[in-house]
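All remarks here apply to the structure that follows.
Note that this complex is displayed minus one protein chain, with the remaining chains in position.
As written, the chain order gives the labels A, B and C, with residue 1 at the start of each chain.
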Amino acid sequence: MTIAVIYGGTRPNGNNEVLTDHSIQGIEVEKIYLRDYNIQPIDDMRHAPEGFQEKNDDYNAIIDRILPHDILIFSTPIYWYSMSGTMKNFIDRWSQTLRDAKYPDFKKQMAAKKAFVIAVGGDNPGIKGLPMIQQFQHIFDFMGMDFGGYVIGEGNKPGDILHDQKALFAATQLNQNLKN
Amino acid sequence: MTIAVIYGGTRPNGNNEVLTDHSIQGIEVEKIYLRDYNIQPIDDMRHAPEGFQEKNDDYNAIIDRILPHDILIFSTPIYWYSMSGTMKNFIDRWSQTLRDAKYPDFKKQMAAKKAFVIAVGGDNPGIKGLPMIQQFQHIFDFMGMDFGGYVIGEGNKPGDILHDQKALFAATQLNQNLKN
Amino acid sequence: MTIAVIYGGTRPNGNNEVLTDHSIQGIEVEKIYLRDYNIQPIDDMRHAPEGFQEKNDDYNAIIDRILPHDILIFSTPIYWYSMSGTMKNFIDRWSQTLRDAKYPDFKKQMAAKKAFVIAVGGDNPGIKGLPMIQQFQHIFDFMGMDFGGYVIGEGNKPGDILHDQKALFAATQLNQNLKN
Partner (left out) sequence: MTIAVIYGGTRPNGNNEVLTDHSIQGIEVEKIYLRDYNIQPIDDMRHAPEGFQEKNDDYNAIIDRILPHDILIFSTPIYWYSMSGTMKNFIDRWSQTLRDAKYPDFKKQMAAKKAFVIAVGGDNPGIKGLPMIQQFQHIFDFMGMDFGGYVIGEGNKPGDILHDQKALFAATQLNQNLKN
């Protein structure tokens, strides 16, 4: 069982990264920082006769990195009560991959994976972050992925997350879960 | 009372645009198609000593277009159970404007506006689009904006929305509401 | 195709009843007013050796009335952002019926039905009533029932609902839907 972590934050060592790294301590994982890639927004060409066009950005390179893994951890700061726009653009593009002849088994491959979400927000994320969790559930349901669980932490300033004992404990639990 | 419509879709004449245009028929509005602009994702520099850096993209030009208006209509297709990544990146950047010396009254100006949401999705949006509506509520609450209401329509293929009588009626209602 | 309407309100001719009756105009339906019945709260005896005990209230009589029908309409005022306690007690008791030897096919029979929800609330029900809709979705999913749709109206004082044009239109749409 191998793990890829998809980081949606834009600030290195942000609270969500600290919390995520707590949950993967001692485990070898593939770390994918979306901010290091050029990901264009989707152009919805589902209904155009010519279909989706190649974007010539880095999106497919990310897909190639995640597909070999069994477990995907989506790690995102909560910006405006949802995942970062960077991560949203990445997921929006799945609509293109679902119709991409180069990835004929994309949905089937994704459906074999287990997903986790780790998210940190500053404005009452335990309540106001819940719609985002519901959206991830819908996303994973659509792809046929198993939603293994989520950890929500609270933090604004760098390092804040280290004071959220409940989130740290949940991350430790996830760590043990991932090790077994 | 003047109106700006912020379109988050990537497909011209997509279902959400058709539904939106139904709701603004006979009303002069400023139409802003986010897909025509280069909007970079936010770099979270809230806690960096140097602060946020100019992005040299088109984001501020959009802000300049919306600020003079009294009513904002957020029109987005529902991609993966939420607003498009394009619209999300636009909203994410508000965090920067909130700290931008060039827009000292950004929050106050936004708080004086009334907001509406029009969204069309293909996978049971009346249920699975609800978390997105809750997120818009949180966003508007944070900014102090009045959430005037929303219209959710269902459609996948071009023109589908014309068969969603309930959504069309709601758009007509909104049209009358906006005219008064 | 026959229809049973389950009314959860406690006030005769309340706004949710008016809206519901709009949606069933010209259709023969079986009307079940929960307030006319004595429905005891469930006693959770799932894990007791003796199992659930007969309650000697009217609950089973209601089950006997709904089971023959193909379509169930749950009509409830929104009390405190959710269905009425009366309707909640009725649904809580399904846990007992699921284990009741007198109803060996309860789940199977329910799974063959289509469900609708009609609800009227006074405090921004289009937003604050959404968690209730999500709960109905979970309930119907558990039972394997098809969730055909919902109508949310706004009203406080008697007759208020007659001013909610959007809800009335949606009820008219549902009416046509039910007639076909």
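What we mean here is this: contacts are C-beta pairs under 8 Å (C-beta built on N, C-alpha and C of every residue); 3 or more make two chains touch, one makes a residue touch a chain.
These figures come from a predicted structure and were not determined experimentally.
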item: Among the chains presented, those that the missing one touches; value: A, C
item: Candidates A:60, A:95 or A:137 - the one touching the absent chain; value: A:137
item: Residue among C:29, C:66, C:111 or C:139 that touches the chain left out of view; value: C:139
item: Where the unshown chain meets chain C, residue by residue; value: 9-11, 14, 35, 41-45, 47, 77, 79-86, 88-92, 94-95, 123, 128, 130-132, 134-135, 138-139, 142, 157-158
item: In chain A, positions touching the absent partner; value: 126-127, 130, 133-134, 137, 147, 149-150, 165-166, 169-170, 173
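Heads up, the rule we're going with is that only the chains that are shown with their structure count from here on.
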item: Chain C against chain B, contact positions shared by both copies (same if over half, else different); value: same
item: Geometric centre distance via CA averages, chain C-chain B, whole Å; value: 35
item: Junction residues of chain A, two or more chains touched; value: 134
